[in-house]
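See below for the structure under consideration.
A single protein chain has been removed from this complex, and every other one stays in its place.
Here the chain labels run A and B in written order, and each chain numbers its own residues starting at 1.
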Amino acid sequence: MSEVDVRGFRAESLDHRNQRNQRLFQLMFGLMTVVLIVPVVIIISLLVVRGGPALSWEFFTAYPAANMTAGGIFPALVGTLWLVAVALAVSLPLGVAAAIYLSEYAPDNLLTRLINLAIINLAGVPSIVHALFGLGAFVLFFEFGTSILAASLTLAIMTLPVVIVSTRETLQAVPQSFRVACWSLGATRWQTIRKVVLPNSLSGILTGIILEVSRTVGETAPIMFTGAVFFLPFLPQGVMDQTMAMSLHLYNVATQVTGVPESLPYGVALSLIGMVILLNSVSIAFRIHLRRIKKW
Amino acid sequence: MADQPSRNRLEDKLDAAWVWDRVAKYAIFLGGISAIVFVLAIFLFIAREGLGFALFDLDVGYFFSSPNWRPTAEPEPQFGALALIAGTASVTGLAMLVAVPFALGSAIYIGEFATGKTRETLKVLVELLAATPSVVWGFIGLTILNPLIIEVFDVPVGLTVLNAGVILGLMAAPIMATIAEDALKAVPDTYREAAEAMGATRWQVIRQVVLPSAKNGLVAAVLLGVGRGFGETMAVLMASGHSVNLPTSPFDSVRALTATIASELGETAQGSDHYRVLFTLGILLFLVTFVINLLADVLVRRGDKKQA
Partner (left out) sequence: MVSGKSSIKLNIEGLKISYGDHVALKGASLEVRENEIFGIIGPAGAGKTSFLRAINRMDEMTPGMKVEGKLEFNGKDVSEWRNLYALRSRIGVVFPLPVGLPMSIYENVAFAAKLRGVKGRDDLDEVVERCLTRAALWDEVKDRLDSLGSLLSGGQQQRLTIARALSQEPELLLLDEFSIAVDPVTTMRIEEVLKTLRKEMTIVLVTNLVQQARRLADRTALFLAGEVVEVGKTKKLFSGEAQDQRTTDYIEGRFG
């Protein structure tokens, strides 16, 4: 009788302590998450407060003036669009092809392992090394000079893993039974991919593309020596021209120019992060929407 | 029903569909190996400019042991990278001190404690955090953290190891958190259910079941964070003070390997020793990140095998 009591008592005490631990740790990890996120909220608010006044219609449509200490960001904005568009034109077909290979064709062998390793590495190589590569390969070896083409190719290779990984995930989410059903109807592998796998992954692929665009918009180091320049009084006319870019412009007005009114670099930073957050929000909203309309 | 006219049987001929299937297969294969081609090309092209210098013209012993980085000194430039390596190491080290506990902590919270809407919201916020461009982080270090450090610690300069370390930590944490949460998610729910059925609390389940099974993935997450910090360029360039220096305290300014390339490459003549030594630094960066990624990959693979 007494033994039972003792056991019951112990169990209760242990249980109590466990419950306390449980709450303690949950609180601790929750706080850590908050600590991680709060600075960002503060920083974005600061950017808005200090950069907000600089934003105006003119800020987005005017050229920089007075040695970059006044005026707007129009050529940088347009230049970033150029860079993104050309980079996307290269990385999209390549990335989607690579994802299709990995999801639909690749056998479980050494080559596939190497490809996966290469993707991880491509994503992990420092951006400045990509810059060195872009300079050595596109600017000098292929003689594209410092141009949108050279810079965009560098960006495309750097952000390729983003497209590959997100597209591969989307393709792999298409149930295998659809493929088998399609094959048994006499469809070739390619017909199956084109008519069943891809149409059902389009929105997922789009989500990945938006993410890639947001990465491309913010990259600075890879374009510093390959095509983006300090200042241009005109817009680029083709892919062999140099260009200004938002990210490099922020670096320049923040560090390379003196006598800049405080609100100007904050305005540029706010515009840049605004673009990125907007793109990411669209991508996230899209993803949530997708989960809702899922067909299987 | 042999007379039924609509029966057009396909014969065993290599028709258009067959040919297109073949064409697509080879085209897609080319896309598939593009990542390998690019990684090789990156190494080849930076080696082309920098390997010859590293092997024949550079005093490698001096390179790794001297803090004297005077690439433009006359008549004899000095290529000692120790201070740059120390700069990178100190900033990355501090960043990891800041980021690892918070990244793992929030991964555990988001992956194991948080549910429903809270969880989704936190994941989105972490994702946005990871998406912030490094040049914006650098700008924040320069304009917000810099005066803050000067004021709080009463030091003359705020662009220091501390500044760059905190900025880099904030940058690396969301990435580590995301990868770490993936590792936690990879632990099968059956493990959790089995432990919970035995009356374990959530925390006991996490500590005794989830964390041990996800160990490899978590270490990989930290490694990838280190790789990220090691290779970060713009933020470190803008926030670390950019002076060649062997740091002795977090309040010293330093210069990182990546930042050195970024700031000096524009001013070198192509083919000069200075130009080539910057590519040598690039080789060093490439190799170190390669090894880190390889290690992370091996770890994740081992973790997967254990669970399978």
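Annotations
Basically, a residue touches a chain if its C-beta (ideal position, glycine included) is under 8 Å from a C-beta of that chain, and two chains touch if they have at least 3 such contacts.
This is a predicted model, so every value here is computed, not measured.
Shown chains touched by the undisplayed chain in the intact complex: A, B. For the chain left out of this panel, the touching residue among A:Q22, A:T188, A:T216 or A:N252 is A:T188. Of the residues in chain A, those that touch the hidden partner chain are 107-108, 177-189, 191, 195-196, 200, 295-296. Residues of chain B that touch the chain left out of the display are 1, 6-15, 17-18, 21.
Please note the rule applied: only the chains that are shown with their structure count from here on.
Chain centres here are Cα means. That of chain A falls 14 Å from that of chain B.
Contact residues of chain B toward chain A in the complex are 10, 17-18, 20-21, 24-25, 27-36, 38-39, 41-42, 45-46, 48-49, 101-103, 105-106, 108-110, 113-114, 122, 124-129, 131-136, 138-140, 142-144, 170, 173-174, 177, 201-204, 206, 224, 227-228, 230-234, 238, 258, 261-262, 265-266, 270, 278-279, 282, 285-286, 289-290, 292-294, 296-297.
On the side of chain A, the complex with chain B involves touching residues 18-19, 21-22, 25-26, 28-30, 32-33, 35-37, 39-40, 43, 46, 93-98, 100-102, 104-106, 111, 114-122, 124-133, 135-137, 140-141, 157, 160-161, 164, 186, 188-191, 193, 211, 214-215, 217-221, 224-225, 247-248, 250-251, 254-255, 265-266, 269, 272-273, 276-277, 280-281, 284.
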